[in-house]
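Notes for the one structure printed next.
And then subunit A:
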Amino acid sequence: MATDQPVKKTGPEDAPGGTSGSALVHFDQVVKRYGDHTVLDHLDFEVQRGKHVTLIGPSGSGKTTILRLLMTLEKVSGGVIWVDGEPLTHRRTPGGKLKSADEKHLRQVRKKIGMVFQQFNLFPNMKVLQNIIEAPVNVLGMDKDEAAERARGLLELVGLSDKIDAHPTQLSGGQQQRVAIARALAMRPEILLLDEVTSALDPELVAGVLDLLRDIARSTDITMLCVTHEMGFARDISDTVMMFNEGRVIESGTPEKIFTAPEHERTRDFLGAIL
Partner candidate 1 sequence: MGDFLTAFLDNMPDVRSGLWTTLQATLYGAALAFVLSFLLGLMSGSRLLPVRGVSRVFVEFFRGTSLYVQLFWLYYVLPTINTDYEIEPLLCGVLAFGMNYGAYGSEVVRGALGAVPKAQREAAIALNMTPFQRLRRVVLPQAWPQMIPPFANLLIQLLKCTPLLWLISVQDLMTVMEQLRDRTGETVPAYLTLLVIFFVLAYALTMLMNMLEAAAKARLGQHTSARGLLRSRSGQIAGVDR
Partner candidate 2 sequence: MTFDWSWERAQEVLPLLLEGFKITLLATVFGIALAAALGLAVAVAGRAPSRLVRAPVRAVTEFVRSTPLVVQLVFAVALFPGTDPLYVGTAVLGIHYAGYTSEVYRAGIDAVPRGQWEACTALSMSGRRTWQAVILPQAIRNVLPALGNYAISMFKETPFLAIITVSEMVRQAREYGAEHFYYTEAFTLAGLIFLAASYPTSLLVRSLEKRLGH
């Protein structure tokens, strides 16, 4: 991650006192450009602690970019992302100003965040157990036996206790994704990012993974940000659904409101096409 891009004009050089209210995640006038193409255009939104937010909208509207920015896989082109009152993409200098984050700062803020990817991205050089305990042991410094014990619990949760010694290549897509979910949970994230986690799965495997995520959403207080095309799932787990179009949130509200009485025409078209 290169980090020495200067803060753009939209970034508040004089840092405000963090974020407004008690939001866990706050996108503050965030801009993301690739060359001439603007993916996120002065985006503003907040996610409260413990809430589940689903991002919907047409492909290429910038939903995944939001998750990638939060995971620090991409850099903002402008604006600031706040997580728990701390700037994610910037660090405070002793004078109270904000500067582009360095690796040390990024590692500090990443602690709170976990991510599950569309393509699972299990490490093929490690068996299932090692995939799960690798980061807890080597990043969090957890005792190996303790990490393995927790991994067993997580594998039970995702229904794969018998696959603990399997290679990722020996698992189906659905099983790989469950391991990936267990791997992300093993880091005890406060925020879990789910990036189209069922899009790469065979249709018959989708339901199992979604049921697992419903379970997790119900039984934990993890804040979730979720990009999905599964509208039934979005309706079930979300506190808030945000409709995205061309780099902006055009509408957001409870699932009932968005799915039954959307205000925006673009939302109606999108839901009409997908449902």
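Here is the rule we use: a residue touches a chain if its C-beta (ideal position, glycine included) is under 8 Å from a C-beta of that chain, and two chains touch if they have at least 3 such contacts; residues count from 1.
Candidate selection criterion: all candidates are chains of the complex that A comes from, given by their letters.
A quick note: this is a predicted structure, and the numbers were derived from the prediction, not measured.
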Candidate from 1 or 2 that touches subunit A, complex-wide: 1
Complex contacts: residues of subunit A adjacent to candidate 1: 1-2, 71-73, 103, 107, 110-111, 113-115, 117, 119, 121-125, 134-135, 138-139, 167-170, 183-184, 187
